[in-house]
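What you see is the complex with one protein chain gone and the rest in place.
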Amino acid sequence: MTWTPHQQPWDRTHAAHLFRRVAFGANATELERALADGPAKTIYRLLKPAADVAAFNREMDACETLSLPELRGWWLRRMMLTPHPLLEKMTLFWHGWFGVGHNRVNHAGFMRDHIRALRAHALGKLDALLGAIVHDPAVFLAAGGANNPKALPNEYFARQLLARYTVGTGQFSPRDVTDTARAFTGYHVRGGKWRDVPTDHDAGPKTIFGQTGTWTPADFARLAAKQPALARRVVRALYRQFISEEQEPSNDVIEPLARSFAADLDIGKLVATMLRSQIFFASPAQRVKSPVELAVGICRTLGVTVPTLPLGAELAELGQNLYQPPTLKGWPGGRAWINHATIVGRTKLATRLVGNKKFPADPASPEFQLA
Amino acid sequence: MIRSGSRLIVILLAVAVVELCLFGVIKLAKQRRPHARIFVSTPGKTVPFDDWIPEQALAVLEVGGADKIVELAFDPAFTGEKSFWSQWKPSALGWTLFRRNLEKEMGCDYPTMWHRLVQDGVTVASGPNNSFVAVAQASDAEFLKKLNNVLVTVTRKDAAKKSETNRVVEATHRDVTYWTISGGTEYHAIIGNRVVLANKLDALKAVLDCQADAGAGSLAKRADYQAAKRAAGGVATLRVSPELRQFLAKPKGDAAKEQNPLAVLLLAGYTEALKADTGWLALNADLQGQALSLRVAADCAKPKGTTAFSWPTQSDDGAWPNLDVPRKIAALSLYRNLHDFYAGKDALFPERTSQLIFFENMMGIWFTGRDLTEEVMGAVDPHIRVVVAAQQYDSAIGTPVVKIPAFAIVFRMKNPKRFARISEEAWQKAFGLVNVTRGQKAEAGLILDRKDHAGIRYTFAAFSPDDEPDHSKLDARFNYSPSIAHVGEYLVFSSTQQLTEDLIAALRKPAPAPLDGVNALLEIDGARLAEILDINREPIIRGNMLKNGQDRAAAEAGFNNYVNIARFLGHASLNLGAPDGKVAGELTFNLHGPARKQTAMLKP
Partner (left out) sequence: MNLTRRDFLRASAFAAFVPSVLCRAALAAGAGHNVLVVVQLSGGNDGLNCVVPYTDDEYAKHRNTLRLTAREVLKINDQLGFHPAMTEWKRLYDQGLASVVQGVGYPKSSRGHPEAARDWQTARPGDTNWPTGWVGQIADQLSARNSAAVPIALITPFTHPVALTAERAIIPSVHKIEDAVVPASAPRQASGNSLLDYVCATSVVASEHSRAIQAAASRAGKYPETPFARGLHIAANLIRADVGLRILYLELGGGDIGGFDNHAGQKDNHAALLRQFAGGVAAFMDDLRCDGLAEQVLLMTISEFGRTLAENGRRGTDHGAAAPVFMAGGRLKPGLIGAHPDLRSLDNGAPRHHTDFRQVYATVFERWLGLDSPAILGEKFETVDLFRS
C-alpha cells in the first residue's frame, strides 16, 4: 500500500467512503455524479469546489454573533450548507490541533476570529497558518501566554508553542524554550485587547531550532513551519484524521509525505495526496465518526438543516463542544468517542435525525458509528 | 376587506377555541372519565339544539352564524390557487366527477348546498370514547331528503361495483331511519329539516333518544349547563371541572421554571384562582364592527393567602390606566404589593437560584444593607406601570444597527422625600458598578450627568459616541442612556433620556383614577410592534434560522406572517382583575385600528 493514486475499482462503496471521510457524507445526486466523474475529478472538486465558497463564507460570517452558543450553532449550520465541506473539516481539524477553547479564553470575539483565521489557512500554507496563530489573542490566552514581560519571559507559553503546536515533545531543546519565550516578550493580552509593547520586547539575538537572529513571533512561525518534526506530526495527525485511528503508521509510510510537505508547506496538496492514495481507499471503517461528523453527515445526506442551537449543546454532551475543546490537546478521537454512555446518546441522536426519512444506512447500527 | 378580515378572525377563533377545547378534552378523554364539559358558541343567531345533545357531551360548539362561515370558506381567498388553504384541497379526479354529478342531481352548485345544509345553525359535540355528533338545521326538509337520496343511491351503486356489501346500511332507531354510507365510520339521520351526523352508532342513537324523549337525558335538562349559559348572557359558557382546573393551573415543564420569581409576580394570582373551587368559567366572544373581544369570567372570588399580594385590598382600588407617551409600543399597568410578594418568597419561590442570590447581593450593595423586603419593596405602593416606546435617535449621537425600543418602569413612592434620596443613591451605585465592570473588560463606560427638564432635575448615564468610526452603524449599547427621575411622588427608571422626558410630561397630568378591580392591564399597539419588528428583521430572521433550522425563505415567510398578524390585530388590550369580587379577564382587539380609549373592564 502506498501513496500512489488509487484508480480502480471506483464504485459506490469507494465513492461513499471518499465522501464520508472528506465531506460529511453525500446525497444520492452527489454520489451519482462522483461515479460518473471518476476519482480524480471528484477529489479535485472536493478540494476546489466550483461554487463561490468565499461568498458563502462571507454571508455566514455576517450572521455570526458574539454569543458562544450561537457561534456554535452558526458553525454547525455552515457545515451543513457549505459548498466546501472539506474546508470545514480541516478547520475543525486545526481547531482540535490548537485546542484553543472558550473556557480558557473567555472572549467570544477572540474565539470567533480564531476559527475564522483557521478557516482562512486550513487548506493553505502552513507558514501562513502559523503566522496567524502567533498573533492570535485567543491562542495566547488559551496557552498561558496572556503575559510575556521582558523581565520574566513566559517559558510555559513557549513550551506549549513548541510541544503542542509545532515540533512536539522531545523535539526541542531548553535553549529553544528560553529563546522562544524571549521572542514573544512584549506581546500581551490584557483587558480584552492584544497589545504589542515594543519597549517590553527583548530585541537581542535568539537561537531557535539552531538558527540565530533577532527573532520575533513571526520569525518563530516561519522557522517552526520548516521543521521536519512538525511536518511529521502534521502528517501523522492527518493520517489519523483521514485514514485510520486504529494503528499508528510506520515511519516508512510517513517519511515521503513529510519530506514533500516540509518542502512546500502546502496543506491542500498534502491532503490531496493522502486522499487520492491507495492507502486511503484501503481503510474503510477504521475511524470513529466524531459527534459533529455523525450529525452533520446525516443532515447533508438527507439534504436538510436542523435547529443547530440545541444540536450544538447535544454534541457538547457527546464530547465535542465546538469552540471549547477540553484541553490544549484537543479531542483525542477514536475509541474515546465511544463509551457506554455516549453510544446511547449517539444512537439516539442518529435515529432521531433520520426519523422516518429514507436513508441509505441504518442509523441504529454499530457500523454507522464508523467512517 | 375589513369585513372578510373580521370573518376570518371569527373562523380562526372558532378553530382555535375548538382546538383548545379538544386538546383539553382529548387529554381528559385519555383518562377515560368525562371531566369537563366545554360549551362555546359564536355570534349570530343561535338555534338551541341542546335538547338533542346528550348530557354526556364533553365539548359542544354551537355555531349560529354558520352561513357566514360557509360564505367565507368558499371565498376565493381560501379556495384560490395561491391561497393558504389550497394545499389541503382534494384534487383527485374522482372527487371532481362526484361533485359535478352531485351538483347536477341537486340542481344547485356545491357552495349553495353547504349554505342550505347549515343555514340555521350547526352544533358539534364530542363525547366519550372519541365520539362526535353534529346537528344542523337546513333550509328545508325536502332539500335534505333529496340530498340524502342522491348520496345513498350513488354510494350503493359504487359499493355494488366494488362488491362492498356492508358499505351502505339502512336501519331504524326509535322510529327514525338512519344510514351509513361509509361502512360504519359515519352515521346520519334526518328528522324534518334537521340532519344528525355521528361517527359512532352509539352516539347517533343517543341523539335520537334525546329527540324521541323530548329532551330527556340531554344538555337542556342539565341545571348547571343552563345556569352557566344564563350567567354568561346565554352566549357561551365554559365549565371547568376541578381536575381540568388543576391541569390548567399547574405550571408546565421543568419544576425550576415554576419558581421564576418574575413569573410568580405576574401570574401567581391567576393560577391560584384557577385552582380554587370555581363552578364555571364563562367565555364570551363578541364582534362589533372592528372591535373583537373575548371575555372570561370565573365563578370564584379573588384568592387570599400567599397570592393576595396581586389583588387590590380596597374595594374601588385597582391598577391605574396606562401611561401615554409618543411612539408607544406597549404598556403594562399592574397592581402588585411588592412587600407582601417578597415577604412570601419562601412559599412562592423556595428555589434559591444563583440569579436570585446575585439580585439580593446587588440590592444589598445598592441600598446600603437596608432590608430588601421592608425598606425597599415596602417603600413603593402597589401601583406599578411599565411602558415601551420606539426611539427617535438623536442625529448628534448616531443610529445603532440593532434598534431596541426604550422601556421604563414607574413606581409611586410612599415617602417621596426620603426614598427619592435612597433610590438616587442606589441608582448611582448601580451604574458606577456597571462602569467598573465594563472597565475591567476594556469596554466603553457611561458618563453620569444630571439634566433639567420641565422643572425636574433627573440623572442619566450615557455612552459617548466620540470614538466610534461610523455614527450610522453604532453598537447596540447606544440604544441605552439609563436614567432615574423623581416626579413628585413618582419614581421613574428608564432606559433612555428621551423616554424619561416624555414620562415627566405624562406624569405631570393629574393623578389617574384607578380602574376598579383591575390588577393587570396590558396594551399593545400592533402597528408599532410590527414596525419595530420590521426594523430589526435581519437579526430576528437569522436567529429564527438558527433556532428552527429553516432556510432563509421559510424564516422570512414565518417572520412576515408574524408582522402581518401584528399589523392586522391592531390595538390589543388585556384586562385582568376581579371587579365585583369575581375573577375575570378581557382581551380586546381593535382590528386595523388605533388605540381605543382605556375603559374599566366591562362587567358581564
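Here the chain labels run A and B in written order, and each chain numbers its own residues starting at 1.
The rule we apply is simple: a contact is a pair of C-beta atoms (placed from the backbone, for glycine too) under 8 Å apart; a residue touches a chain by one contact, two chains touch by 3 or more.
The model shown is predicted, which means the values in this text are computed figures rather than measured ones.
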item: Selected from B:Val168, B:Ala220, B:Leu372 or B:Ile404 as touching the chain missing from the view; value: B:Leu372
item: Residue among B:Val176, B:Met363 or B:Leu448 that touches the chain left out of view; value: B:Met363
item: Residue of A:Leu46, A:Cys63, A:Val100 or A:Val288 touching the missing chain in the full complex; value: A:Val288
item: Residue in contact with the excluded chain [from A:Pro83, A:Gly124, A:Gly144 or A:Pro228]; value: A:Gly144
item: Touch with the omitted chain, as defined above, among A:Thr207, A:Ser260 or A:Thr347; value: A:Thr347
item: Absent-chain interface as seen on subunit A, which is shown; value: 103, 144, 156, 245-246, 285-288, 317-319, 326-329, 332, 335-345, 347-348, 364, 366-367, 369-370
item: Touching residues on subunit B - with respect to the absent chain; value: 255-256, 345-346, 350-358, 360-361, 363-365, 368-369, 371-372
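Operating definition for what follows: only the chains that are shown with their structure count from here on.
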item: Averaged-CA centre spacing for the pair subunit B and subunit A, given as whole angstrom; value: 50
item: List of subunit B residues in touch with subunit A within their complex; value: 440-443, 539, 542-543, 545-551
item: Sites on subunit A touched by subunit B in the complex; value: 63, 65, 70, 73-74, 77, 190-193, 304-309
